[in-house]
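The block underneath contains the structure these notes are about, expressed in structure tokens.
Missing here: one protein chain of the complex. Every other protein chain is in place.
Up next, chain A:
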Amino acid sequence: MSILLNTQTPVTDISIEALVNSEQRKADTHYRKSKRANTLATITLWSAAALTLAILVYILGFIIYKGFRSDNILETDYINYGTIESPLPWQSDDTIMIVNSDVRLKEINGDNLESLLKGKPSNWGNINEQDLDVIPYVLDTAEGNFGKKTIIKNDVESIAAAVENQVGAFGIIPAADADKIDGYKLNVIPVWSLGIGVSPTVLEIKDNKKMRFIDGDMLKDILRGNISNWQEIGGIDLPITLVIPPAGSYEYNAYLELAGISEDELPDTGISTGNPAEYIEQINKLDGGIGIIQITAAEANDMKTLKYQYRKTGRNIQMWFLFEEPKRAGRVGGVSSIIINTIYMVLLTVLFSTPIGIGAAVYLTEYAKQGRLVKIIRLGTETLAGIPSIIFGLFGFIVFVDYMNLGIGLLSGTLTLTLMILPTIVRTSEEAIKAVPRSFRAGSLALGAGKWQTIYKVVIPAAAPGILTGVILAVGRAVGETAALLFTMGFDYRRVENLNTSARVLSTHLYQLVKEGISFDRAFATATILIVIVLAVNVLSTKLVVRKY
């Protein structure tokens, strides 16, 4: 109508047709617009859901991936190049390092080997994060300074036998005697001894630029003569003077191998030298000089070295991590006692909270008459569920630790957790009990059973899967809880001996590892264990809910 009124032109057949057409068109555009809006809406909603999914997948995937695979960029003085037969600066002949097969060691650098022989870490922890005593063996003909605990033997076979049998033992034998250790069950470890020596001019600072480190690719390019100026790899504007080690020396062979070239392909730009002393002098003296050199030789000659950066990948969480005791605040060893503490905590919490929770649920569903009391109880449970965990922690700290004098320990922690997870158990148990059909109760009562008998023998067993779901969910929550445990449970990473000993659990351990910056690899491994538990809890709880009446 309004359209008709608004039209100025007289109404004719043609204009009516036009009108119908224009109405049709309007309807079409409207239809198209609303269709577009619909599509847009659908896309928006889909992407929101996809984002939620992506967030979860990313978090879990990232942590689990890093939990199983470690991938770190490291910087050391040493090039990650080692050989089985290696020169030790304090020995005139090449040597081989043999290690007991229980020691997790893939390679070792010269500094570490030297200090192990001196007996100065007396534990493998510093070197490979394994809590084992070091027992060094050397031959009586070996040269060098050894610690008091270093055991001296007079033949290679007895060293090999001792290393095979003694956990934590290792020995140094001459490379010439390599065939004598055949048949013994032990590991032969390559020793890293080389670094990158440079002339002091390389490390000067100009225009805010300073050469800091070299990685494998840069080193290769330099050794092949592909790079001619330090500028190209982040240093100052200074030509590279490549010094080639004396032919036939250990450094010379390493050079060829690191560059991946044969003797004929040595770059023409390289400066060759005849003897070791001259070699070192050349690197030091020439502007922009660089050469591969034994770290000990560099130290002895006050030569500057460049840090070498490399990427170390490998498995992260392994069986030993689960089964070894942690030592030194978790730097060394695994998490076995922490897992055991976590199990104790969960069991105790379930033990305390389940009877109370089920009792409360039974009272609310079977006994209570709707009224003020029930309202108060409901409000109380709801309020308890909403209280932040840190306040539970404070409460546990004042009441259980202080007033009741239980001390910071397992009991205080679990009592605090009990209060925290109680609402979850009450709520799920209540729903489970409510879902039990009336006929179950009527049947039991009709058979002459009392009310409590009916509840105890009929209702609760029928509601058991639902109740169990609640308990499992509560366990999931208890396992991950941290804030409430900081001041109630403590941080002792040894296995708890009684209810009052401070106990570290997985969640607090993860927090400590991150806070103290101890090791991200270990933090990822611990987080992965936690996530696996949470996943298991979720699967279990969804598996159980299937029972319906």
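Methods note: a contact is a pair of C-beta atoms (placed from the backbone, for glycine too) under 8 Å apart; a residue touches a chain by one contact, two chains touch by 3 or more; residues count from 1.
In this section, contacts and distances are computed from a predicted model.
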**OP:** Have a look at "Phosphate transport system permease protein", "Glutamyl-tRNA(Gln) amidotransferase subunit A", "Anti-anti-sigma factor" or "Cytochrome bc complex cytochrome b subunit" and point out the UniProt protein name belonging to the hidden chain.
**Re:** "Phosphate transport system permease protein"
Original post:
Which residue from A:Ala175, A:Leu256 or A:Ala368 sits in contact with the chain not drawn here?
Top reply: A:Ala368
Original post:
Which is it among A:Tyr184, A:Phe395 or A:Phe440 that touches the chain not included here?
Top reply: A:Phe395
Subject >> Contact residue for the chain not shown (choose from A:Leu422, A:Val436 or A:Val496) >> reply: A:Leu422
**OP:** For the chain that got dropped from the picture, name the residues of chain A it touches.
**Re:** 34-35, 37-38, 40-42, 44-49, 51-53, 55-56, 59-60, 62-63, 355-360, 362-364, 367-368, 376-377, 379-384, 386-392, 394-395, 397-399, 419, 422-423, 426, 450-452, 476-477, 479-483, 486-487, 507, 510-511, 514-515, 520, 523, 527, 530-531, 534-535, 537-538, 542
